[in-house]
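With one protein chain held back, the other chains of the complex are shown just where they sit.
Then we have chain A:
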Amino acid sequence: MDYDIPINIAGLDLKNPVIVASGMLGLSQSIFNRLYKIGAGAIVSKSISLLPREGYRNPTIVSVGNMSYINAVGLANPGAESFSTEISKNNGPLLVSLVGSEKSDFSSIVKLFRDHKILGFELNLSCPHVEKMGMEIGDDLNLVYDIIQSIKKETTKPLFVKVGLGKSDIVEVANVAESAGADGITAINTLRAMKIDIETQCPVLENKIGGLSGSAIKPLGIRCVYELSKSLKIPIIGCGGIMTYSDVVEYMMAGASAIQIGSLIGLKGICSVGKIVRSLRSYLEAGNISDIREIIGIAHR
C-alpha cells in the first residue's frame, strides 16, 4: 500500500508513476520480481534485438562525477528468443524495449512477445552509441513512421516511443511517432558524450563515445518534456537525471504523466526505487494533493 500513487497512462493502470528505465537491471525475471516487490510502478526491459548481442568490451560504464555517467554498453542483450523464454511466466507490469536495424526486425520481435503477460512495448529510437541502431533510425523520420506502423500491425498493446536528442528535432520526431500510432512518448535517452583520461591521454570507454545520463541531463529532459507536451496529445514519460521526488514533481509539472529512473539505481542502490515512491507520496500528502494528475503540466498555466 505504501507504494500506491495510482496513475493511468495510455490506458495502463499503474500503481505509481515511477518506472525503471531501460538498461537498468533489465535482463532477469527474478530481478523484475524483486523490483515489483520493492515498489516499481513498472519496469522497462533492456532493449531487446532480434539476435543476441554481447555489447562492447569493458569499460562500458564510467562515472563522471556530479551524479552522472557515460555508458557504451553496446546494447548487450540475450536476443528476442531467449528473452521471451526468460519472461514467459511474467505477470508484473513489464514493458519490453525494442531495438533493431531494419523494419522487419521489429515485427519479428514483437510477434514473439505479443501473447506474453506484459503491459506493452517501448521503441528505442534514441540509443546514441550503436551504429545503425537507435539514434540513426530515430533521425530518419520516414523510417520511424514505417517502423511504428509495422509494430502496431502486430500488437494491440500500447507502444511508447523513446526519443532523444539526435540530429532531428525531438518535437518533430515525436509528432511523427504520434501520427504513426504511438500511444505515448518517453523522453529523453542519454546524450552523446565522451571522457578522456588526461594522464594516459586515451578515451576511457572501449567504444570511446557513449551516452551521458544522470543529473547532468535533467534540465535538458525537463525542457524536452515541456516542449513535447505543448504539441502532443499522447502522454509523456519523463526520463533523465531523476534523483529525488522533487525531480519527479518537476518533470510532472513540465507535463510528464509518469517518469523513469536510471542512474539513480547505480548511485543509491536498488532500494532507491521504493524510496523515491515513498517520498513522492509524502510530498503529495503534505501538499494535500489527492490526485497526482493535478500537478501534470501545471507549469504550462
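Just so it is clear, contacts are C-beta pairs under 8 Å (C-beta built on N, C-alpha and C of every residue); 3 or more make two chains touch, one makes a residue touch a chain; residues count from 1.
Just so it is clear, contacts and distances are computed from a predicted model.
Peer 1: Name the absent chain by its UniProt protein name; which of "Nitrogenase iron-molybdenum cofactor biosynthesis protein NifE", "Oxidoreductase FAD/NAD(P)-binding subunit", "Energy-converting hydrogenase A, subunit H" or "Cysteine desulfurase NifS" is it?
Peer 2: Not shown, but named in UniProt as "Oxidoreductase FAD/NAD(P)-binding subunit".
Peer 1: Of A:86, A:140 or A:154, which sits in contact with the chain we cannot see?
Peer 2: For the chain that is not drawn, the touching residue is A:86.
Peer 1: One chain is left out of this view; which of A:63, A:175 or A:279 touches it in the full complex?
Peer 2: With A:63, A:175 or A:279 as choices, the missing chain is touched by A:63.
Peer 1: Which of these touches the unseen chain: A:141, A:194, A:209 or A:265?
Peer 2: Among A:141, A:194, A:209 or A:265, only A:265 touches the chain that is not shown.
Peer 1: Which residue among A:76, A:171, A:209 or A:299 touches the omitted chain?
Peer 2: That would be A:76, which touches the missing chain.
Peer 1: With the missing chain put back, which residues of chain A would touch it? List them for me.
Peer 2: 23-28, 30-31, 33-34, 46, 52-55, 57-65, 71, 73, 76-79, 82, 86, 197, 199-200, 202, 204, 206, 262-263, 265-266, 269-270
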